[in-house]
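Every protein chain but one is kept in place in this view of the complex.
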Amino acid sequence: MGLLLLLHLLAAVGAPLLVRWWGRQAFLALALVPAAAFGWVLTRLGTVVGGGEVRETLSWIPALDLQIALRLDALALTFAALVTGVGALVLVYCARYFEPDEEGVGRFAAVMTAFAGSMLGLVLADDVLVLYVFWELTTVFSFLLIGGSGAKLAGRRAASQALLLTTAGGLAMLVGLLMISGVSDSRLLSEIVADPGSGPVMVAGTMLVLAGAVTKSAMVPFHFWLPAAMEAPTPVSAYLHAAAMVKAGIYLVARLAPGLADVPGWRPVVLGLGVATMLIGGWRSLRQNDLKLLLAFSTVSQLGFLITMVGAGSQELAAAGLAMTIAHALSKSTLFLSVGVIDHATGVRDLRLLSGLGRRMPVLAVIATLAAASLVGLPPFLGFVGKEAAFTALWDGGLPDRVSAVVVLVGLVLGSVFTAAYCARYLWGAFARKPGLPDSAPEELEHHPGPLFLAAPAVLALAGLAAGPASPLLDHLVVVYAETLPLIAPEAEHLALWHGLQPALALSAVTLLGGAALFALRSQFTRLQHRLAVGASADEGYWNTLQSLDRLAVLVTGTTQRGSLPTYLGTILVVVLLVPGTVLLARTPWPDQWRAWDSPLQALVGAIVLIAAVLTVRIKQRLSAVLALGITGYGLALLFVLHGAPDLALTQFLVETLSLVVFVLVLRKLPKDIGARHRPAERTVRAAIAVCVGLVMAGAGAAALGARTATPVSVAIPELALEEGHGQNVVNVILVDIRAWDTLGELSVLVVAATGVASLVFLRRRTGAVDRASEEEASGGGDARRAPKAQWLSASGTLAPQRRSVVLEVATRFLFHTIVVFSLFLLFSGHNDPGGGFAGGLVAGLALVLRYLAGGRYELGEAAPVAPGLLLGGGLVFAGGTGVVALLLGGAVLESAYLEADLPVLGHASLPTALFFDIGVYLIVVGLILDILRSLGAEQDRQEDEEDPIDAAPDEVIVR
Amino acid sequence: MTAALVVGLLVASGVFLLLRRGLLRVVLGFVLLGHAVNVLLVSAGGMQRRGVPLLGEAEADVAADPLPQAFVLTAVVITFGITVYMLALARAGDPGATTGEPAPGEDADRGGEAADLDQRTEGGPS
Partner (left out) sequence: MSGAMRLRHQLPVLIWLVLIWILLWGTWSWANLLSGILVAVVVTNVLPLPAVIAGARLRPVPLLRFAGYFLKDLAVSSAQVAWQTIRPGGMNQGAIIAVQLRTDSDLLLTLIAESLTLVPGSIVLDLDRPRRTLGIHLLNAADADDVERQRAGVFTTEERIVRAFGTREDIARLESGEPVGEPAAGTDRAEAGR
């Protein structure tokens, strides 16, 4: 069974290609797939009729205990045969329905095949979650099929309407299924039905599941999506909206009825909605002039009929319902396909405009008449058998409650009268010659339907005809399912063409005569309908609801999204106060003992950090505020040292230095005004929020200090670091080995940040060209009194003379290589000592900063004549590559290996592969800093030079 | 206690700055908040253990918990990256910042912006 589903999937994926190769003939090939499934299903007939079933379980997500449980029993077999058989025929029909060179056929073919597969999966699924997945898949594919290419507004509206309604129902169903399976203690439908739970949760779950079934099968009050969905091409209407998707609700009700029919509320809902739908659908159908819409409302009506029977929860009605389901699928598909042929041939679907087609297309007329006869319930068609059985069962009291049986029977008979009437109207509208209308002339027949085009409806109609006399055979299959339900009437009625002279036969006669009378009096009846028409419709209600929802969304967005950053942040912070703050007050285990400080030094450094933080807030001058911020950062580095975190301290120290540089680089361009225009009240609120959040976080900090009661997860890490990572610097081993995935993610963040910075500055491209010294004459001349005599740096000569500094250039000349060597030392020693790729990269970045500050943008170009993107990308490849290599070597991703050897002269040498990961880190950090220097530094200089090449005043570079 | 105090005051200062209008102050506040969280994380590693997490340098029972340290180390670098990005945003958000070329926000012509993007992607790291 899984193989069949896979086959459908493959066919769907390959369908566009097949269509490109073979044009519309590809549908014939695609039809083979459901046909094969149909054949397979039939081969299992013997097993199933004998009371057996076919099960298959495929592992899906073992960790979540999810499996694809498939099961073929009598009910599933009936539906599967319908779905695959009709599917194959509709695909054959498609091979002639589309024009040879029509647009979008490949897409249509793919979606149609995929739909056939998911529908098959739906009826085969035994696990409720698998059922749900297939259920929603059919919804999605139906959306795609109704919407078509999305070019037509009506199509888009209909598609979104169908999608919204059926997914809403589907979601309710998911919740319901979970509730039911929770109460029943099983996720398998077969087990739930065999032993359902009870109680209020069960009732609520059942109602939710019914909501899914009701929306899917277009029951009142959600019936309106089905007529709207007639925007879809006719094969879609014939398959999805007659035989397959709308039957999913019927299937689900039929599947659950044996176990859940006695759940309180089931029968009132199912029977009430079913009868109401049958009557409303029939009534509306009689008002339609578009043949397709007529059929759509007729389908709504019939679905009500079917759900009433299969949902009644009695053996005899279920058997009748199953037979009727088959009959309806066969005849309704035929009728839809016939409309497609008519539409194709004449381009008209309005029954007021068609005339005399019966003579033009006699074969089609015969086919459609056969199908309609089955739908109406004329002997000897299958429809007659099913309807007869239903009437008999109700007459004999096929419901626990006698009164409701009578009411339902009356409703069904009345609905059947409508059925007879609109079927007559359909045949008359499509094929009869109407007085006052010209015959549809031969030349109006744009396409004369070929034999292949008529094959599908013909086969379906003949099947309906043949199944009637053969119903005793069908009975064998139907009974297997029906016997899972209790027998309510005195004795079970078997499906047969002739039961003798019975009340049901009289009822059938009543429906036929009533229908004939309605048809004969159709003009009077139409006037009556007009008089009774109500102003409101469910469809309008739907659109009004959607519109008010839209308005509400606009209102909510408009009121909450004011575009003020302080408001947003304030909201977040107040929530922080309210939620974690309350928890903190109420539930925190406060430490038993309070220790003022670990060491006096810590207290001193803490005080410095605090003073600097306050200064950062108080100082109005920007540069001074930034410097005060720097002091907090350096103080933090000291605190880290005192906490026993040398790596952290090193990194913090380097980062703080770089931050200062970046701040100063950016401050050049920021306006002097820092916007201190705040009202006093605002200021008070801000201060209050700030103090409160500070208190909460201080409390959290105090609690965190004492919260270590359980054994930490990191207890085993040092040992792991030595044995697996072969490093003595535990922090570094965590970064490059134990939690290398985290680091890889972090590196990606850095790359994104660097790219973001560059793209904000370089508006036209990712980065500018590298400024090389050769491109620019040394500006020289002028007031060069600060320039050194010798050339100490590569390109400092290009710097404006006023900006040069002998001391800085000479010092840079001597320090640059030394710093780079130091950075490499940090990189290589990081595995065992403080350092590592981050620290090393930051140090190398600082060397570049020095070159830029001393020599300007051309010097930077000379120092690092590569695009930062290359370093960033290269670093990411390096780090990621280590993981891939580990995978190739048979380890887990990013697992580090260890090479060691005793070399002559050099002694013992060891090389952990994590080093390569660290090199990637190093490259990325250098790339980040280079990117910052190039965009916020060099590019800014360039823009300034262009703007004012003559007097770039160095003394005013840093303005407060 | 010192750590808790530092966290509290850094957060208070950071939040106060964060709620101001000027973007530079917001960045300053963001950095202070980052500091605060880093101290909090490191402190959560436990009070008693202050040894250096280098094998062979400190006894296992006094060596500081390395895991929060590793977290904070990455946090420090990421905070730096985000800070720089925010600064670039502050710079780009200032209409007078980019002379000669239009600031991103001013580029009203959407077609032009799309073309920009194309160029940017094509330009790539060359």
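Each chain gets a letter, A and B, in the order it is written, and its residues are counted from 1.
Definition applied: a contact is a pair of C-beta atoms (placed from the backbone, for glycine too) under 8 Å apart; a residue touches a chain by one contact, two chains touch by 3 or more.
Predicted model, so just to flag it, every value in this text is computed and none were measured.
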Fill in the blank from the handout: Listed by label, the shown chains touching the absent chain are A
Exercise for the section: Tell me which residue among A:Tyr634, A:Trp792, A:Phe838 or A:Tyr858 touches the hidden chain in the full complex. Expected result: A:Trp792
Exercise for the section: Identify the residue among A:Gln502, A:Ser748 or A:Ser805 that touches the chain left out of the display. Expected result: A:Ser805
Problem - Residues of chain A in contact with the chain not shown - result: 784-794, 805-807, 809-811, 813, 816-818, 820-822, 824-825, 829, 863-864, 905-907, 909
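The definition used in the following text is that only the chains that are shown with their structure count from here on.
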Exercise for the section: Could you give the separation in Å between the centres of chain A and chain B, each centre being the mean of its C-alpha atoms? Expected result: 32
Problem - Contact set on chain B toward chain A in their complex - result: 1-13, 15-22, 24-26, 28, 31-32, 35-36, 38-40, 42-47, 49-56, 58, 60, 63-67, 69-70, 72-74, 76-85, 87-92, 94, 96-102, 104, 116, 119-121, 123-126
Handout entry: Complex interface listing, chain A residues touching chain B
Key = 565-566, 569-570, 573, 594-598, 602-603, 606, 609-610, 613-614, 616-617, 622, 625-626, 629, 632-633, 636, 639-640, 642-648, 651-652, 655, 658-659, 662-663, 666-667, 669-671, 673-678, 686-687, 689-691, 693-695, 697-702, 704-708, 712-714, 717-718, 721-722, 728-731, 734-735, 739, 742-743, 746, 749-750, 753-754, 756-757, 759-767, 832-834, 838, 867-870, 872-873, 925, 928, 932, 935-936, 943, 946-947
